[in-house]
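Presenting chain A:
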Amino acid sequence: MNVDDVEAAVEEMGALLRLDGAELTVLEANPKTARIEVALDMTGVECEDCVMPPEMLEQMISDAVARRVRGEFELVLRDPRRGGVPS
Partner candidate 1 sequence: MTQVLTSEQVEVAADGAALYELSLEGRWGDGVPILAATDERILAMLAATPYAADHVIGALPPQYGVATVELAAVNAVMAGCEPAAFPFLLAAIEAILTPEWNAFGLTTTTSSVFPMLIVNGPSRDDLQIDYRAGCMGGAGGRGSMTIGRALALCLRNIGGQRAGETSRCVFGQPARLGMCFGEWEERSPWPSLARRRGFRAEQDVVTAHGGKGTFPMADINNDDPRDLLHLIAKSLAFPLSNMFLGGTGENGEVVLAINPIWADRFAAAFPAVESLQEYLWEHAWQPIDVWPAGNQEILRSKSRVDDDGRVSLVRRPDQIVPIVCGGLGSLHAIALPSFGESQMQSAAVDRGTG
Partner candidate 2 sequence: MTNASTIAIRLPTTRPPETDGAPAFTLDAPVAGKVVGLRTDLAWRSWRLIASKWAENLHVAGATTLEIETGAQVGKEGHDDRETVNEWSEKVDFGIVGLGTCGSCTSFSVYDAVTLEEHKKPSLVVVCSEFETHARNMARFIGHSNLKVLVLPYPLEARPEDELLQIAEEYYPQALELLGVQA
């Protein structure tokens, strides 16, 4: 797993979310453990319902990463709508 590839994949989704005022940040992308942890920041969001639901967002991030990263990985999305609890 290449960390730059993970960053680029998450940025694909981040660019879409930014239109609604949200931010996606990669907290961890560890090739040794194959763990990727991403945080969603919604402090700048005015229309919460406009941001795609957590499950869909997580799947889309996962798909974007899978397009760029070879091999298995485990994605954890920290989404404030889940009370900060990872999926």
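Selection rule, in plain terms: all candidates are chains of the complex that A comes from, given by their letters.
Rule of thumb we're sticking to: a contact is a pair of C-beta atoms (placed from the backbone, for glycine too) under 8 Å apart; a residue touches a chain by one contact, two chains touch by 3 or more; residues count from 1.
In this text, all values refer to a predicted model and were calculated from it rather than measured experimentally.
Candidate 1 is the one, among 1 or 2, that touches chain A in this complex.
Note for the complex: chain A touches candidate 1 at residues 30, 32-34, 71-74.
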